[in-house]
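Left out: one protein chain. Kept in place: all the others.
And now, subunit A:
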Amino acid sequence: MSTGGSLSTATDTAAETAADTAAARAAGAIATERARSRRDARRGALNGWVVTALVSLALVVLWEIAAELWLTRLGVLASPTAIIQSLVADWPVYLNAFSATAWVAVRGWFFGNLAAVVVAVLFVQLPALESLFLRLALTLFCLPLVAVNPLLQLTFDPDTAKVVLAALSVFFTTLVGTMLGLRSADGGPLTMVTAWGGRSLSALRFVRFPSGIPAILTGLQIGAAAAVLGAIFGEFIGAKSGLGVLLINGLMSLELGRVWSVAVIATVMAAVPYGIFGLLRRWLTPWSASISTAQLASPARRGPLAARLLRTVAWTVGSILVILAAWWAYLIVFDMSPFVGKTPLDVFAYLFTADDAAENRAVMLKALGETLVHAGVGYVAGLVIGIAMAVAFVTFPVVERVLTPLAVALRSVPIIVLIPVLILALGRGLGGVVAITAIVTFFPTLANTQSGLRRVPSDAFTLMRSYDASVWSNLWRLQLPYTLPSIFASARIAAPTAVLAATLAEWLATGDGLGHEIVASRAHSDYTGLWAAAAILTAVSLIFYSLVSWAERAVLVKYSPSQLG
């Protein structure tokens, strides 16, 4: 029973009786009603758990039967019992692989987060740095793993290369989350620090850090899964042991029990730290609501249109120069052999001035088109289904209770493990790749939309009720507009992820698109081609991300201006 219900009961009672007794009775009625609703809630929660457990059990049984009947024979799916048998029988193998991968992941996670927090502080303290370098950080996030992995191997020793890859996977989300957290400090306390003569360092120490802690913890939480992904993928550049090695061996020898056991372990590795940091955040900073990792859309700039445009163009050009300079600096600082390390000029020549430039461009354009289809179709499908599911969850709480644990578990599966498994399950055609990009978009969208919908203030519902609004009207006029910032936040982060997933799937399954082009160029020792494909992919991810940001700003200005900083 809702609070609204108790109040109206109390009001009716009050109307019938004399003033003083009415107050006492109303209080009594409210107390009784509250106790009842608490009992109901408890019973509801208990029922929810029972239903969840039963449905999960049913799914596992179904899985077992499907695997036994035909999926294992087709080389698709290991049954739960086969997975458990494999885990039990070979536990020392899994333990060692786990330790090897976890050690890389933990170090990458630590250094990546440390760097992200330091950079975030610098950006917040010195906004000019942010304007110039945030896009560079975003570029790091958009780099295609398929190209970065071999280049890191040729830059660092194998262990360092793996740690760097894991750190890179963590960096951007923590950076953005921390900046958001540091900026979320209230204007009041900040003004106070200034009024008392405090400098910006004091503001940082006394106001920004404390208010940034929840966001930083969220970054650590999300980063855990990213670090596991980076560590496993790092093993593809050569490792003696680790989950990635087991995965490759398992795929080669079609030992489904092994492949799926690795998937289970990797998922647990990502999900457990996720849960622990979530609890830690709630425990250390109980005042914080859950926070999305995404940055707020930047405020609309004021001033004449021409000046705004000019400013945007100037910062964009500045950022591009910084990115190109960073590219060059990487080659020089790490003394990359010119055989593998190609400069922006080499890539420019490859695409525009070399004798076979036209041919190169044609190849790249064709591959780009394929990648855009893979990433774009899956991305849109993932967004739409994710939002629809979240709405269904909130509208029908039973569905939510049953499916949320499943969604959380699936969300934690590192994509490098997910992709081979999905390819086994879905085949190698366009459908398989689109399903992969859709799935990587779907889970974050679902989770963010769900938490956004839950944060709609109850006052607003009361208001809608007073107008006798229908469920749809509630959804359309209240819930969705309130949730737009969350939806856009995940849509923005999901854009580069969809491109990344598409390239991995192209490499491992379909043999077309830019992902394939990168692998093929490396196979040809055509490193200029590799850098060119990587640069195009990165640019596409950046544009994709910027378009979503732009749409976000346009929509939010109209529907929820208060969300713009």
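Everything that follows uses one rule, which is that a contact is a pair of C-beta atoms (placed from the backbone, for glycine too) under 8 Å apart; a residue touches a chain by one contact, two chains touch by 3 or more; residues count from 1.
Everything below uses one rule, namely that contacts and distances are computed from a predicted model.
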{"item": "Options \"cytochrome-c oxidase\", \"3-isopropylmalate dehydratase small subunit\", \"Thiamine pyrimidine synthase\" or \"Putative exporter\": UniProt name of the undisplayed chain", "value": "\"Thiamine pyrimidine synthase\""}
{"item": "Residue of A:Glu64, A:Glu130 or A:Asp526 in touch with the missing chain, whole complex considered", "value": "A:Asp526"}
{"item": "Residue of A:Ala105, A:Leu138 or A:Val245 touching the missing chain in the full complex", "value": "A:Val245"}
{"item": "Contacting the left-out chain in the complete assembly, out of A:Ala78, A:Ala97 or A:Ala407", "value": "A:Ala97"}
{"item": "Residues of subunit A (touch criterion as defined above) contacting the omitted chain", "value": "73-76, 90, 93, 96-97, 100, 146, 149-150, 153-154, 158, 235-242, 244-246, 248-255, 258, 336-337, 339-341, 420, 423-424, 427-428, 507-512, 516, 519-520, 522-527"}
